[in-house]
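With one protein chain held back, the other chains of the complex are shown just where they sit.
Take a look at chain A:
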């Protein structure tokens, strides 16, 4: 039933000191421009949601108008930092005890709002209605609790990658995150508050409470309090995690002396919860009774959930509510129960932001005219607290902190993100190659690696804003924040979903943006682009002098050599820093000779002898030598063969990756020198699209909608992915429904070791989908 029990407040009030341990302005961020408030007041926690606009700096590139301006420099384009306003959703969770303090703070800092209404949900909404109206001067507008819960759930499932996870107590990684499904419906939501509500969700607006039970969290709490005289929910769970249920429960073996084989019942199965307590002469330890109670309730809910899932043919079952929320003990018993009853057919799923669902839903109700569902949203790692493990052996300080203040921020992305239509099976696609949460050695290495690289990043960020005196201070703040995140991740690898090289890189980008370092590499990229352009014609000319056969190989070597230039990789940034003259030819010499570490060049070459591809989609990597001297000549060859080319580049900066804005300018200036490229652009056979990403890695399930449309329209039959971040850290195992080419140079000795190669080993992976996965799926509907 409801999350709320109406009674909890007494348990949280005992520490009602009205002080907030974090500075409130770091919690209630961007309040000045806040609008559209929503609040979800539960039995003990309040969740406040608001929508705000964030001004932050973005780096823009613009070509010089060479006609009107005298050529004062030989720079191709100018870089400007502009203020941009983006939309951000803020969610803050705090104890009900702090509600007055928090409302006061919000009132005092609210500046530019014409908001008149605050949406409210949760069982406590009516209790605090008057207080909210008085404090904020806003009218409280109540929204249906279940509707908000479901709306919120749909939103996080759709917008937050790795929102759902499986809990495995004894596994190497306690939390195993699920990839976002292209279609989240239908699913079953089992909300375990005081009682249990079992809700079937069929679409955005269609849900039904198909069942429920009065045996829920309130029963554990109430019966537990009666049996053990322990009044606090957390303490009861602690007791339960220590007890031995077998002294209280009657097991199958207590009745039959062993298993009951003909019925398939093992001896250790609980035949009767509390079955021994009727006749025991002595009392039982509190722990044992609490454990027995916990098992009884979890097993019961598990069985009910399974039966409803089977009856309605649902395979995804999410559990939430205060009984579950952040409690490994209950997540474990529920998971165990589900495994037992479905023999593994159904997995118990939990949600990272489960506590926020009601607040998110209430917010969305209020924002319906803004059509929030038409946008894609992304979790801002810089502004969000991660998932806290509250296992009993955890530092009590951390436990308390997670129980009280906790934040989630989501950025509205400019454009809607969708799946690449060429994925062989979107529902099983996992972008990341290694889950660092499950691989302790790899985690250790990468965390170390990112920490080592931090000084360099700070220096680079500082250097990108030489004219700004306060940059030093911001850079220092960035350093502290990112280092803190890394430390958190070292202890709680699951804080933001699966820990991967991609999430480490993305977190760094979010933190840089947070402190207004939108593009630390802009100057370097500019210099390299200018330099590389000068060599373009020479490179093209030397390629044209080769025989067709030699040229095909030289083109691939060119792409690979270009890819050696990557400021994101430590080995290379060291070299680039110390040897500024390190050139394209030198890079070629560094490359591994064939046979490469992964080498399907012969198959690729055979394929080239066949008919040209209809259209190639190329996910490009770095600026400078990579894009200009490596990729463009290759693109040129494809165009010459009669293949259309779609170049996909990042929407916003990440490291020295070429952005869509930069690529537009570069392509135009190459077109001015090269008739093939020029014709391609003119005849619309060469198209530039943005990927929708601002990460050095690539998630093929979150790509710009326009890209997906173009890919469909052009009947794309070849996907090329370049670079370590996009083709190795991610997508190495991605299965596509058309031919694909993954190319990268390994510029990290640890990774090279892991893959059985060495520094500057080459991965050249050409794949043709197995028969049966032909392009039928591609035909536009």
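For this structure, a couple of remarks:
Criterion: a residue touches a chain if its C-beta (ideal position, glycine included) is under 8 Å from a C-beta of that chain, and two chains touch if they have at least 3 such contacts; residues count from 1.
Just so we're on the same page, contacts and distances are computed from a predicted model.
Between the names "Transcription initiation factor TFIID subunit 13", "Phosphatidylinositol glycan anchor biosynthesis, class U", "Centromere protein O" or "Pantothenate kinase 4 (inactive)", the one given in UniProt for the chain missing from this structure view is "Pantothenate kinase 4 (inactive)".
From the options A:28, A:187 or A:308, the residue with contact to the unseen chain in the full assembly is A:308.
Among the residues A:194, A:241 or A:464, only A:194 touches the chain that is left out of the figure. Contact with the chain that does not appear here is found for just one residue of A:117, A:131, A:226 or A:546, A:226.
Only one of A:272, A:419, A:488 or A:678 touches the absent chain when the whole complex is considered: A:272.
Interface residues of chain A facing the missing partner chain: 1-2, 4-7, 10, 123, 126, 144, 146-147, 193-195, 197, 209, 211, 213-219, 221-227, 231, 233, 248-250, 254-257, 262-265, 270-279, 284, 289, 295-296, 299-300, 303-304, 307-308, 310-311.
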